[in-house]
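One structure, pasted below without further comment.
The complex appears here minus one protein chain, its other protein chains still in place.
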Amino acid sequence: MSKRILPLALPLVVALAVLVLVPALLQASGSGYLFRVSITAMIFAILAASLNFITGVAGLLSLGHAAFYGIGAYAAALLATQHGVPFLLTIPLAGVAAAIGGVLVALPTMRLVSIYFAVATLGMGEIIHGTLLNWVDFTRGPMGIPAIPSFKVFGLDLSGNLGSYLVVAVVMLASLWVLHRLTHSYYGNALRALREDDQCADSMGIDVVRLKGEVFAIACFFAGVAGALWAHTTGYISPNDFRFGESILVLAMIVVGGLGSLPGAVIGAVLLIVLPEALRPVGDVRMIVVGCVMFFSILLLPKGLFGEVSALNLVRSSFGGGWKAGTARQSIGWR
Amino acid sequence: MMAALLEIENLTRRFGGLLAVDRVSGRVEQGELVGLIGPNGAGKTTLFNLISGFTPPSEGTVRFGGETISGLKPWRVARRGLGRTFQNLRIFPNMTVFDNVSVGAIGAVGHSPWRSLFRGGRGESDAKAVSERTWAALERVGLAGQGHELAANLSYGKRKYLEIARALALGPRLLILDEPAAGLNDSETADLASFIRGLHAEGMTVLLVEHDMTLVMGICQRVMVLASGRKIADGTPEHIRRDPAVLEAYLGGDEEDAA
Partner (left out) sequence: MFDAFFVQQLVNGFSVGLVYALIAIGFTLIFGVLNVVNFAHGEVYMVGAYAGVVLITALAPPLVAVVLFVMAVGAVAGFGLERLAFKPFRRFQDEASLKSKAMREATLLSSLAVSIIVREVVEKVFGGAMRPVPFESQLTDPVQIGELSFSTGQFVIFGAAVAMFAGLQFLLYRTRIGLSIRAVANNPLGAKYVGIDTDRTIIATFVVGSVMGAVAGILVALYYGSVFPTMGFAPGVKAFVAMVMGGLSSIPGAVICAIFLGLAEAVATEFLAQGWSEMIAYGFLLLTLIFFPTGLFGGARDRV
C-alpha cells in the first residue's frame, strides 16, 4: 500500500502548506504586509516558473519576459475597469492575450540562436513596454490604470487579505501543476532535447518549430495570468511595473534556483522577493541584492540552489512521475 | 521488382561554384547492409545531409519507401523511418541515458502538450509507447543498466551505442550510421562490427557511411564509393578492392586512407 500512497504524499504536503498552513500563520500574525509579501512571492513564482519553461527547460534565453506579464496585467485591468468583466474571466483572457503576444514574438525570432535570440527578446520587451507607455488613448500611458477591482464573484467577496491570498494560491498551484506536467513528462524531454541540440532533435523526429511556438504560447499564457493577478491584487498598474529590470529580476530568480528546475524557480522567486524585504531596514537594496545573487550564483553555483538533475530525480521518485522497467531499481522514465 | 527502400537519383548540390555532390544516383534495397566510402572531402557528409533533409538538393530527388522525401524537413524525414547517428557524437549531455534515447521514441510517437497533461487516455498510451520503445532500444545496445546516469558521464565508446540506441528508438526502416568507428580502437571497432552485423541479421537495413575502409569492407554486402562529389564505383567489396578507379581515388588523394 505504501507504494501507492507515497507518490501522492509530497504534492499533498505542498498543497496543504500553501492553502492551509501559511495562510493560517499569516492570519494569526494579522499583518497585511506579510500577506502582501506572500502574494507577491506567489505571483513571481508563477512568473519564474513560466520563464523557466522557456529559458531553463527549452533553452531559449529570454530577456523580455516582463512584457508578457505586462500584457496580461493590462488586458485584465482594461477588461475589468472598462467592461466590468469578472476576475474568473479576466485571468484566463489575460493569459490568452499574453500567449498571442508570445507567439507573435516567437514566430519571427525563432531561427535566431543563443544571444541573438536573447537580444531580440530584449528589443521586443522594450517595444511592448514603450507601447504601454506611449499608447495613451488605450493604456492611459504613464498615468497607469487605477481602481482595478479586486476578487469578487457571485456575491462572494474575496478582496480581503485572506481571500486574495487564497485566490492567488489556487491559481498558482494550478499553473505550477500544468507546468509540472509539461516539464516532467516526455514532452519535457522533447523540450530539453531542443535546448541541448536543436538540430539533433530535429533529426530525431522532433518538430522544433512547432515546439518553440508552443513553449512561448504556454509560458506567456502563465506570465499573462501572473500579470492579471498582479493587477487585481494591487488595484493599480503602470508601465513602470513591467520594465527591463523586472525581466531581469525574474531571470535572476531562475538562475539562482537552477535553470531547468521547476522547484528551483519557485525557491528562487520566494528568495528574491523575501530577501530584499528582509533587508528593508538597510534601505531599498532590491536591485543590488538581485544583481549580487545573480552574479554569485552564476559564478559559484552554476547549477543553482536546486539543480535540474536533482529536481528531475525528486519528481521521478516522489511526485509519481517516474516509470520503472525491467531490472532498473530506480524510476527512470516519465508517466 | 519492388521499389528500393532508398533511391537517390541524379542528386546534385552546389555551394556557390563548388559542386559538393555531382549527379549521384544509387539505391539501398530493403534488408541490405550497404557501405558508402570515400576519401576526405568526397562529399559523403553533404550526401548524407541531402538524404536526411538538412540540405535541400540543387537538383535530383531522394525517394524513401517509394515516396519522394527530398525537400522535406529533417523531422519529417525521420518520422518516415530514417534513423541516423552523427559523425561527431551529438548526444544530449545534460539528460540521462534513458531520456536521451527517449527522444527518438518521442519523435516516432509524437509530442503533444495537451496529451502530456493528463494521466490516462491517449497521454498514458503515448507515454507507455515511448517508455517501451526506449527500454527496448536500451536493452538492444546493452545500456539498460545505466538508464539513470547522465549521458555526459558515459565513456566515449558507450556514447556511440547511446546514439545508435536513440536512432533505434525511432523504429527506423533505414539506419544510417555516420562514421561510427571514428575514435574507436581495434577491439572496439570489432565489437561494433559484430553489433552492426547483428542488427542486420535481425532485418535492419543499414547504410554505413565511413571514412575508413576496414569496417566497411569487413561487413558490408555492397559498397558505394564517392570521390570528388561523384559516385565512382558500386559493387561487392571484392569488386571494389580491384576497381582501378577506387585505387586511383584513394592513392591519388590521401594515402593514409588506403586500407
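The first chain written gets the first letter, and so on, giving A and B; residue counts start at 1 in each chain.
To be clear about the criterion, a contact is a pair of C-beta atoms (placed from the backbone, for glycine too) under 8 Å apart; a residue touches a chain by one contact, two chains touch by 3 or more.
Please read all numbers here as calculations on a predicted model, not as lab measurements.
K.L.:
Quick check: which displayed chains does the absent chain contact?
P.N.:
Hidden chain contacts in the full assembly come out as A.
K.L.:
I'm checking contacts with the chain that's been left out. Which of A:Ala45, A:Ala120 or A:Cys220 qualifies?
P.N.:
Here the residue in touch with the unshown chain is A:Ala120.
K.L.:
Determine which one of A:Met42, A:Cys200, A:Ile248 or A:Ala269 touches the chain that has been left out.
P.N.:
Of the listed residues, the one touching the omitted chain is A:Ile248.
K.L.:
In the whole complex, not just what's shown, which of A:Val85, A:Leu112, A:Leu158 or A:Val178 touches the removed chain?
P.N.:
A:Leu112
K.L.:
Considering the entire assembly, which residues of subunit A contact the chain that has been omitted?
P.N.:
On the subunit A side, contact with the omitted chain comes from 61, 108-109, 111-116, 118-120, 122-124, 126-127, 130-131, 133-134, 244-245, 248, 251-252, 255, 283, 285, 287-288, 290-292, 294-295, 298-299, 302.
Please note the rule applied: only the chains that are shown with their structure count from here on.
K.L.:
Which subunit B residues qualify as touching subunit A in the complex?
P.N.:
52-54, 73-75, 77-79, 84, 86, 90, 92-96, 98-99, 102-109, 111-113, 116-119, 124, 126-127, 130-131, 134-135, 139, 144-145, 147-148, 150, 166-167, 170
K.L.:
Would you tell me which residues of subunit A are touching subunit B in their complex?
P.N.:
Residues 178, 181-182, 185-190, 192-193, 196-197, 199-208, 211, 214, 218, 260, 308-309, 312, 323, 325-328, 330, 332-335 of subunit A touch subunit B in their complex.
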